[in-house]
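All protein chains of the complex are present and in place, except for one that has been dropped.
All chains are identified by letter, namely A and B, in their written order; residue positions are counted from 1 within each chain.
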Amino acid sequence: MPTDRALGRRGKAMQISPQEFKPQARAALKDATLQQALGRAKVGFTEKRRKGVEHFDDFEALRERGRRIRDHALNHMDEYLERLESMVQAAGGQVHWARDDAEARDIILGLCQQRQARRVTKSKSMITEEIALNPALERAGMDVVETDLGEYIIQLAKEPPSHIIGPAIHKTRQQISELFDTYHHQGALKAKLREIPELVTEAREVLRDKFLSADVGITGANFLVAETGSIVLVTNEGNADLTHTLPGMHISVAGIDKVVPTLEDATTLLRLLGRSATGQEMSCYTTFVTGPRRTDDPDGPEEFHLVLLDNGRSRMLSGPYRDMLRCIRCAACMNHCPVYGAIGGHAYGWVYPGPMGSVLTPLFVGLENARDLPHACTLNGRCATVCPVKIPLPDLLRQLRSDQFRQDIVDRRTRLGLRVWGYLARQPRLYSLATRVGSRLLRILGGRRGRLSRLPLAGGWTSGRDFPAPQGARFRDQWKKRQQQRRQA
Amino acid sequence: MSDARDQIFRAIVEALDRNRNLGGTLSSSEARSSYADTTPPRPGWDIPMQQRFLDKLDAAAASWEILESSEDITAAVHAYLQRQGLPAAVRVAEHPLLEALRWPEDLTVTPGTAHQGLDVGLSVADAAMAETGTLILCSGPESPTSLVFLPDHHLVVLPQDRLMPYMEDVWGLLRERPDFPPRSVNYVTGPSRTADVEQTMQLGAHGPRSLHVLLVP
Partner (left out) sequence: MAAAELLERAGYRVEVPEGQTCCGQPAWNSGDEEQARELARQAIHQLREFDHVVVPSGSCAATMICHYPTLLAGDREWQDAAYDLARRTRELTAFLAEASVEPTETPARFPGKVTYHDSCSGLRQLTIHDQPRQLLQRVEGLTLQEMEDTEVCCGFGGTFCIKYPEISEHMVSDKVERIQESGARAVLGGDLGCLMNIAGRMQRLGVPVKAYHVAEVLAGHADGPGIGEKG
């Protein structure tokens, strides 16, 4: 059995390192095991979504409705949050407001201490990663147990999630076998590769005891329904339900952006979420929780607390990044991102990876602390075409680049390069001369092979590719010659 | 703490005011009426609703049988336990439909919530939807939530008049309950599963490994 302490520590989880994107990405590309896991995940997720969407008559109309629901909810966020709060209170729950991550941590820690909690079970929640909750609870001596199988695996590995719905997709079966051997069998199995059913059953048994002995259960929320004061929890494993049903206290943590008006609105969004995330029409378990156990209920927690977190979201509500708040955290963007597919989630350096993360991270941790993220994208636009709520992710990334440029958060070489190029491009004669000289130079460099395997100033390109030297005369010169010949003829 | 609340609301209202003053951003497509008055896009089917439901149960790896009368529930439960090689014991929800039954003597039937190591639990669904083959169970004295998640095998009785086409219809039905909303409305589609190890689907993650539906008139 794992020691409580070993389970509790999350090592790198809370480290913020988006500024280390380049070295992290490079390391990821060289990690053969990671590459093996990523290759499998890439095909798996895109194929599942394709099938899920294929079986829906008019998925485009569904996306449009999803967009409108989210836009409407955001435009009336104050009204819906007020309604949500009063309905949660009417059901016997308490609502707490947190301006930032520190406030949220303090509130949750206080609640756990009030309950004299020794063991806390958690159901996968990205927002608790955002507020770095686990280390705070552990420092206070609590045993924090992640119960989603993927989260549990990476908790054992002392790693942060690498994906928002498949936190352990970067792990292979061999690695999981080794982790379970170390923590469940003290190495007695000698790292033997084991079958998937065996691993799942073992985790189920280990975690059963944790569920039943937990004092507090912490979940996130996929949506908040203003109409009824309900939080929506979506899982396939059923771990969220064991987390909120068995302990005496249920704490749900959610961003203020998660609010939607009605149960029917949540219904439409659920149709989008399952299909976009895993290709499922409906996840195995979708639960609407409203307040604590009622007086004549045979089970359920005595206390229900909803912690609503701002942490920069109200700031995003006006301005160019508002569209990002529509996000329902389905992960379709990263599943379809070729950059994510090449490097995985850890390289992005913070809680949210892939395209949605490259937009959110700079907005949460500051443009200057995540310089690379807006640029680590080819603007190929595949993410935007699969986004269930039509977030124009490439446009937002370009906007971030523009903000960086304006605030002078651009490396000197790029700025200089752009300035020289821009100057030339605005002087047609000079541009023409420069390209003529340039292409002749390249042709000479290319020599007889007609291509270059080293190129000054673009060493990156030529480390893995040849650079095609221009063929024959420049188009402009050929064109001029041809027109002259025609005139003469 | 009320400071935090006030400050967050102030920030939201200011942001929304800024948007309104900019104009344009608050387009008519963002009004609630721009979508709420029309039927949402949702999957259709051209087979009888019950058939759709049963097909979707199959797809979700749940099993089912159709009973001629609710009196047949006891025999069906008994047969299920024998088929699965399970001990003759079942934990049942304190639901009037189940309490009215006359259980055979060789079956140990105990009412109440679920506990560690429970093999079989029996509940009555409050609704179901054909759209996705989903059962809906509302927490309350007649339906403990733990019974939905702790047993290895979950058996669920579904009175056929509770089968609705879509989730929207389910909300319509549930809103009529005097105790609505209950603490927990559980939408259950097949047995528990995970794909967290190498993207391979495996049943029986944390919840039941098997889900068996008994349709009664």
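Brief remarks on what is shown
Criterion: a contact is a pair of C-beta atoms (placed from the backbone, for glycine too) under 8 Å apart; a residue touches a chain by one contact, two chains touch by 3 or more.
Everything quoted here is computed from the prediction, not taken from an experiment.
In the full assembly, the chain not pictured is in contact with A, by the touch criterion defined above. Residue in contact with the omitted chain (choice from A:33, A:86, A:378 or A:484): A:378. Among A:86, A:186 or A:453, only A:453 touches the chain that is left out of the view. By the touch definition given at the top, subunit A reaches the unshown chain through residues 22, 25-26, 29, 338-339, 342-343, 374-382, 384-385, 398, 400-406, 410, 414, 418, 421-422, 424-426, 428-429, 431-432, 448-451, 453, 458-461, 463-469, 471-472, 475-476, 478-479, 482.
By our rule, only the chains that are shown with their structure count from here on.
Subunit A and subunit B have CA centres that are 28 Å apart.
Interface of subunit B with subunit A (complex): residues 1, 4-5, 7-9, 11-16, 18-19, 22, 25-26, 29-32, 34-36, 40-44, 56, 60, 94, 112-113, 116, 131-132, 134, 139-141, 144-146, 148-150, 167-168, 171, 179, 181-200, 202, 204-208.
Residues of subunit A touching subunit B in their complex: 37, 40-41, 44-45, 55-59, 61-62, 65, 68-69, 71-72, 75-78, 81-82, 91, 96-99, 103, 107, 147-150, 153, 166-169, 172-173, 176, 196-197, 199-201, 204, 207-208, 211-212, 228-230, 236-239, 241-242, 244-246, 256, 261-265, 267-268, 270-271, 278, 281-294, 296-300, 308, 310, 314-315, 317-319, 322.
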